[in-house]
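Every protein chain except one is present and positioned as in the full complex.
The block that comes next holds subunit A.
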Amino acid sequence: MAAVQISLPLPVLPEGWTGEKEFKSIGQLSAANDRNIEPVGHHFLAHARRKRHKRTFSEDDRIQAQVNVKKVEDEDEGEISEPEDPVMLQREAKDWKGQDHYAVLGITKYRWRATEDQIKRAHRKKVLKHHPDKKAAAGGTEDDQFFKCIQKATEVLSDPVKRRQFDSVDEAAEVEPPSKKDSQKGNFYKLWGKVFESEGRFSNNRPVPKLGNEKSTKEEVETFYNFWYNFDSWRTFEYLDEDVPDDNENRDQKRHVERKNQNSRRKKKTEDTVRLRKLVDDCLALDERIKKFRQQENAQKNKRRLDKEAETKRLAEEAAKAKEEEARLAAEKEAADKASKVEGKKAKEAAKNAAKKNKRVVRGAVKDANYFHAAGDAPASQIDSALGDVDSIIAKIDNEELAALTSKLNGKKDAAEIKQIFQDETKRLVGAGKLKDGELKSLS
């Protein structure tokens, strides 16, 4: 074989790809099919030479070789399986319109379901059995009536248009709807399912939805009934036409029959549409699922209403609760505010009193320190200056500092000690920038 030429380029090797000796085995080939190659041509001879080279096949090899080979030819058609009604075998070919074509071919268990292939095979079997030459050979007459019935059946069933015409009026394929009683005995889905499977053969639209069962969803059930209420049918009734005279003499008669046939077809079609609609109505009326869905829907509606009410109630309750809580918090706050106001007043009062007391102590200490005069009675100017300076200190400090100063002075009788305390305080205040150095003459 010549090399395969591939013009699409290979991909670039990905960065960092490695493989032992530049190769990586990843997967295996799928299982192969054993097949027979044809022992023909010189390439086969080369194959045979290679395969037989220096070896003989044992009997076992030879048997094993064929075991798994894929079949190419169909199995033998076999015998005709359906018994043939002796009355049917007596039929006349001219009455072909009245014959059950499926029965003639022995495929009544398939009917409209029979595939083209099944019809073909059935026909073949019947031909092999009923060919007039075989009857003649068996010493019978060359009666070919039933053979002609077979040919007619095949002609009808292997022509899609003619087959539809026949299938449209194939009474044996019809499945009668079950009675109300039977439907309610627990076989609803089985019985009605068969009815719709059979009716579905006339559908122009495929796939035809199935009736389903008690587990079908609401959508499935709705799809099913929608489909059947909008059924698009190819069913036609020309198979039941009256024969149109084909002589040219009686044209009026011909036209009359044709018109009659047209009307009759139309009438039957309308009747069929009505029939089907009633059928679907009946089924729907008996369908427990519809009730179930309605109940479910009602229950759901109720539930929704109850839920809504409960929700409203809950919201109202919640709002009331919130309001209460708000009121409680407000009251609490008011009380606290009040309390803290009183408390504040009291504290202020107390602080004021304490400050007054402290000031008294401080001022008293000035007196105890002899107004910072060195010895002897202090002159008035000294007293004024000392009191004035201490007042300046008091004015510059807050209650706490005052209290601290007071506690330092408490119990102190030594003039120098007291003066020292005042001088320290003055220094502190100068350091804090609240007094100027030397501003307080009596304490400098």
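Everything below uses one rule, namely that a contact is a pair of C-beta atoms (placed from the backbone, for glycine too) under 8 Å apart; a residue touches a chain by one contact, two chains touch by 3 or more; residues count from 1.
Following the convention adopted for this analysis, contacts and distances are computed from a predicted model.
Chain not shown in the complex: UniProt lists it as "Chaperone protein dnaK", one of "Actin-related protein 6", "DNA primase", "Serine palmitoyltransferase small subunit B" or "Chaperone protein dnaK". One chain of the complex is left out; on subunit A, the residues touching it are 1-14, 17, 19, 21-45, 47-48, 51-52, 55, 57, 61-62, 64-66, 69, 72-73, 117, 120, 123-124, 127-129, 131-134, 136-138, 154, 158.
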